[in-house]
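Every protein chain but one is kept in place in this view of the complex.
Order as written gives the chain letters A and B; numbering starts at 1 within each chain.
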Amino acid sequence: MKPAAADSRDRGGQAQPMLIARALKKYFPVRGGGGFLTGRSYLHAVDDVSFSVSKGETVGIVGESGCGKSTLARIVLDLIRRDAGQLIFDGEAVGASDGITPRELRKSAQMVFQDSHASLNPRLTIEDTLAFGPMVHGMARREAVARALHLLNLVGLDPRRHAGCYPHELSGGQRQRVNIARALSLEPRLVVMDEPVSALDKSVEAQVLNLLVDLRQRLSLTYLFISHDLNVVRFISDRVMVMYLGRVVEIGAVDAVFGRAAHPYTRGLLASRLAMDPDKRIAAPPLSGDPPSPIDPAPGCRFAGRCPFVEEVCRVVTPELVYRHGDGTDDKRHDGSHGVACHMADAASSHSKAGSV
Amino acid sequence: MDVSLSTALTVTGEPAVPPSRSRGYWSTVRRNLLRDPRAIGSGLVLLLLVIGVAGAPLIAPADPYHTSILARLKPIGTPGHLLGTDELGRDMLSRLLYGGQSTFLMGVAPVLIAFLVGGTLGLVAGCAGGAINMMIMRAMDVLYAFPSVLLAVALSGALGSGIGNAMLALTLVFIAPIARVAESAATEISHLDFVDAARASGASAVTIVRVHVLGHVLGPVIVYASSLSSLGIVLAAGLSFLGLGVIPPRPDWGLMLSTLRQSIYVQPMVAALPGVLIFVTSIGLNMLSDALRDAMMVKK
Partner (left out) sequence: MAATQTLSRIDLEAAPLVDVENLDVTFHRDGRAIPVVRDLSFSLRAGKVLCIIGESGSGKSVTLRAVMRLLGKSAQLDGRIELAGHDMLALPERKLAKLRGALVAMIFQEPMTAFDPVYTIGHQIGETLRRHMGMDARRARMRAEELLDLVQIPRAKARLDAYPHELSGGLRQRAMIALALSCRPALLLADEPTTALDATVQIQILLLLRSLQRELGMAMIFVTHDLSVAAEISDDVAVMYAGRFVETGPVTDVLRRPRHPYTAGLMASSVGDKPPGVHLDVIQGQPPDPASILPGCSFAPRCAHASETCLAGLPPELWITPDHAARCIRAISS
């Protein structure tokens, strides 16, 4: 992790994390789920998720479909109202009476969406799309348009050729560059990226990743980067958070999670990566089955149904994150080190392999 | 290296060449419309009708109220009465020109009012979602539950005859379907990522609706309302035909159709004239709305 350079916009000081999320929770009521006798069904999109993002750091969030990563991205920007939990941006609580309003948050935190087509208004020219945000915040049209043209330059597009275009006239990669430019138009400090390269062709994906790395350095940005692609997350992140069915199962520095994965799900996920080498083919599937439905999940560990080490305790007790320190001691305090939510990692649990991983 | 965006953005001045501009959505629609023979044809016919009806006081050869026992039910082409006369000897051409005024007013004005009211209700329902959507749309469902003709007849029957009451009845009939079209379009749009992106940039709800939602909702609603106006003409004429709209002796296409009904065996051609005009207007509006719909389907 690189220490962030001092920034005049800092409110909470250099060591104050850019974003702290505490016990975020979001359940969506499911239409038609449950009869009047059984009560309502809920989709547990995000369940008790806590993490922090330091200044200048990139935190990657990986997980399969239904793990809640996209909901989490929208909760962080308050586009979806959280049911419970706290968001602290640069030391100030979002939505609290002594903190900052969601509108103030959105000046400093922006989002890049996966679907470059749906995330651009087809009736607005690229220039108008880019000028919209600054104009909302009171910038004169002339100035906002001038900024839009420079933003296009910044993301590697030609202002003369592309500013007057409509989104459908651009390729997927160019549209995603426009999306990135729009996110930057308000000079944010935190950019939340929801699968920004997943819909792109491989050769274009690499171009956009290079751009993101370059912009992060030039504009001293902090990223929260969501993807299902482990290789991409490993490439761009300093720290990684692995989610499964709305909960964090493992969190830590990228080397720790990719090199010393402790949770059976993380290990399965890592082993499912394909090598680009015909001699390194995978002989047997690392995990069986699909990720289960996040609607009314069973109690206990969410991964119990697919876990090869499942025992009685896993189906009863929901494991909490246990953090391990460099000196080999464990505790349940969050301090940015390698955390695992598995009974096997918790020496105090009644799992027969407790404390073994 | 710590370069904030503002520093990065102030390195160069204005780009040397102004950006090339692509054709916008509405100008594409206009171009498509002008290339469509259906739109041109129906547009010209409707324009002719509107000019004739609006200019009735200037064009009409005779007083539409002037009766003549001697000149009753003259055929088309009678000297002095180009389109013949009706059962009271009044000049048909003049009565048709004047009669269009009430028919157009009763047919089109309610659609316009319903377009504003229903469109707004639908837009609000679609963008707000949740309980507000529920309240508005369930109220619309109640109106929608009745067949439109039946509802129009029942309402104007209850309100009593007269142009004002007929217009009120038709407006109420058209609000619900227009609100529905607007609501479904607004709901679809407001779930797209670019609306979320606009919210993320801190824009207020009104700004988001104005810049990002309205344009997308307007198209389908205009197309739908224009197709409704053809129904409006028919319904307006129908109400007058039933005696629930215009009160005699004022001329009106629907009412004329009704009174000339008895003379259909004496002067079938003359008796059919108001019907022909209702038919032509309605088909014209329908074709125009079809052409408009096609013109709005701009390739992505």
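One rule holds in what follows: contacts are C-beta pairs under 8 Å (C-beta built on N, C-alpha and C of every residue); 3 or more make two chains touch, one makes a residue touch a chain.
Note that the coordinates shown come from a computational prediction; the quantities given were computed from them, not determined experimentally.
Novice: For the chain that's been dropped from view, list the shown partners it touches.
Specialist: A
Novice: Tell me which of A:95, A:122, A:286 or A:355 is the one touching the absent chain.
Specialist: Answering carefully, the residue with contact to the hidden chain is A:286.
Novice: Please identify which residue in A:204, A:295, A:317 or A:354 touches the non-displayed chain.
Specialist: A:204
Novice: Can you tell me which of A:56, A:268, A:319 or A:339 touches the chain that was removed from the display?
Specialist: Among A:56, A:268, A:319 or A:339, only A:268 touches the chain that is not shown.
Novice: For subunit A, which residues touch the unseen chain?
Specialist: For subunit A, the residues touching the absent chain are 64-65, 171-174, 201-207, 209-210, 213, 228-232, 234-237, 254, 268-269, 272-282, 284-293.
Following the convention adopted for this analysis, only the chains that are shown with their structure count from here on.
Novice: Rounded to a whole Å, what is the gap between the Cα centroids of subunit A and subunit B?
Specialist: Centre-to-centre distance between subunit A and subunit B: 49 Å.
Novice: So in the complex, the part of subunit A that touches subunit B is made up of which residues?
Specialist: 5-9, 74, 77, 79, 103, 106-107, 110-111, 113, 115, 118-125, 127, 129, 132-133, 136-137, 146-147, 149-151, 153-154, 159-166, 168-169, 179, 182, 184-187, 217-220
Novice: Which bits of subunit B are touching subunit A when the two form their complex?
Specialist: Subunit B reaches subunit A through residues 1-6, 8-9, 11-12, 14-22, 24-25, 192-194, 196-204, 207, 211-212, 215-216, 299-300.
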